[in-house]
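What you see is the complex with one protein chain gone and the rest in place.
Lettered A, B and C in written order, each chain numbered from 1.
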Amino acid sequence: MGELLLMKGNEAIGEAAIRAGCQAYFAYPITPQNELGEYLARRMPEESRVFLQAESEVAAINMVYGAAGAGARAMTSSSSPGISLKQEGISYIAAAELPCVIVNMVRGGPGLGSIQPAQSDYFQATKGGGHGDYRLIVFGPSTIQELVDLTGLAFELADKYRNPVMILGDGALGQMMEPVEFPAMDEVTLPLKPWATTGMKGRPQNVINSLHLDPEDLDRHNAHLQEKYRAIARQEVRYELENQDADYFLVAYGTTARVARNAMHKAQGEGHRVGLIRPVTLWPFPDAAFAKVLDRARAFLTVEMSAGQMVEDVRLAVNGRAPVHFYGRTGGVIPSQQEIYEALIKIIQGGEKA
Amino acid sequence: MTILVGAFGSGKTEIALNLALRMAAEGNVSLVDLDVVTPYFRSRDQKEALARHGVRVITPEPRVAQADLPSIPSGMEKVLGSEEGKVIIDVGGDTMGARVLGSLRRLLPRRHSLLFVVNPFRPFTATVEKTVTELRRIEDTVHLRVTGLIANSNLGPRTTWETLLTGHEKVLAAGRQLKLPVIFGTYPCFLNGNGVRSNLDLPLMPLQLFMFPP
Amino acid sequence: MERVVFDEERCKGCELCTAVCPQKIVHMSDRFNSKGYRVATVTDQEMCTSCTLCARTCPDVVISVYR
Partner (left out) sequence: MKQLFGPPRALQERPTHYCPGCTHGIIHRLIAEVIDELGVQEKTIGIAPVGCSVFAYDYFNVDMQQAAHGRAPAVATGIKRVLPDRVVFAYQGDGDLASIGAAEIIHAASRGEKITVIFVNNTLYGMTGGQMAPTTLLTQKTTTSPLGRKEGQHGFPLKITEMLALAAGAAYVARVSVHNPTHIARTRKSILEAFKTQIAGRGFSIVEVLSTCPTNWGLSPLESLKWLEENMIPFYPLGVLKAPGGEGMK
């Protein structure tokens, strides 16, 4: 580990990608993630790597498809409306089993929405977004250091499973500054990719493809993908569980988890037994965290910067064994510590039905 | 008139807000938010708090204040040409933010301080060499000469006196190389001022922090 | 000695080769291949000048030419 640097989230992802051996990054401007493209526009050429601003998000994700298919560690980034445009390419990438990293610094939606932070792309990120049965590995980091660490891990898991990985941040995370440490430049060994289309010297033809017109063939391909997703769900779940013996649990990820933790501390300070479940992988969703506390948990309060998306996964994980409540703000409003605290106290006092 | 420029995230806005509050105690002061590049954490977000302390905050019109449009506040000619009171201009980061100053430079009074805010814990000003390069890039963009440096060494909440003073020394070294004075250094309020063991030849200003991550 | 060799199984009977032969010796046979296409052929091999035009016009790489 090197020295501490004070970094904006967007810049930190850029530097972390470079340290992770990202060989090609394809940009398209959209607020609030422009610092990432601007950072890499300076840094990638310094490292003799590829930086290219595409003509659209659609082109950028397809450039990632080409570069990833040619064996390079490749990345693109955008914010909500731009990620919608990338969905076609993401579906193809998932189907062709190409490793890559996609960053979404979520902003308020739907439509053009706002440029302020939001978490309303959770469904899109974790339930598909594009067409067909596929899954992305989705990370929901909540500090800049975690952004750095998960960016490295994202490239690693992408290669390990030949699957796209999404870093689901939000505008606030992209813009805020925190001190971070980066891994050293030469720490990464890039894996061999015998399947990549690099020219067929010394071997038979390689093909990157997602077309399987024969129903039986496509059925087999899907079964193979599902088997891979099950393996990921078994091996790659990550979460943080604070105060496992609590009676009440806040559930939040990303920026919201930071505020929820403060609300938890406030409630604890007043003698309430409150814990926090913070999913780090949003897909696979950490059902295991809930299993650990379901025997004694009296209620859950999910907090999101959305109208209620992750709460559906919380309900599936809790499976009716305790009430699951929701508190959310949309449009770019970050729920305050006080708001979350009050919502929590209402539940503890039994003032609100499940 | 004090104009603050610097790399992205060097701390221009925090310093601008602190300077404005100090000057407001002494008389008429205007803070111009000329940040056309940063979408979050801008002076305009603190407009009401500052107004309570008598600081006039000049920002783009409310309709576009939450947009990512490069909107310049209206009436800049009047503000910049005014003989009355003090004016602090908070310019956006890097050459991208500084461009707007280049576009307005014919309106600036001849007598002004153009101060380059440096945090040596930020990536593009992490060494003396990088700091010099960054400063020259910004000077080239605004077509003006920087008149002094501000040492704003910090690692956010992990700032200690030790890290801070190491950083300030780097800024002083950059100043020597650039033949520019370092006007002052900062330290965050949460570091108790009594604990300072500074041998540096540098006045230190406590910074009250306004911009907190969620 | 055969100068033009037809890989008849690949032929789709499109007749493009029959129109380009300067010697007018490429014609449709009365044979069908296993896919049911009537295949093109040359019977007067001696008249072939090995000009390769038929092979170069064939969309299905049916024809090889020798000299």
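Points worth noting:
Keep this in mind: a contact is a pair of C-beta atoms (placed from the backbone, for glycine too) under 8 Å apart; a residue touches a chain by one contact, two chains touch by 3 or more.
If you're wondering where the values come from, they're calculated on a predicted model, not measured in any experiment.
All shown chains touched by the missing chain in the whole complex, by label: A, C. Among A:T31, A:N62 or A:S306, only A:N62 touches the chain that is left out of the view. Touch with the hidden chain on the side of chain C covers residues 1, 9-10, 12-16, 19-20, 37, 50, 52-53, 55-61, 63-67.
By the touch criterion stated above, the residues of chain A touching the omitted chain are 23-24, 26, 50, 52, 54-56, 58-60, 62-72, 74, 88-89, 92, 96, 197-202, 205-211.
Throughout what follows, only the chains that are shown with their structure count from here on.
Centre-to-centre separation between chain A and chain B, using Cα means, comes to 34 Å. The geometric centre of chain A is 60 Å away from that of chain C, both derived from CA atoms.
Here the CA centre of chain B is 81 Å from the CA centre of chain C.
Per the touch definition, chain A reaches chain B in the complex via residues 4-8, 11, 15, 31-32, 35, 38, 42, 114-117, 171-172, 175-179, 255-256, 258-259, 332, 334. The residues of chain B lying in touch with chain A in their complex are 8-9, 38-41, 66-68, 94, 96, 119, 121-124, 126, 154-158, 163, 213-214.
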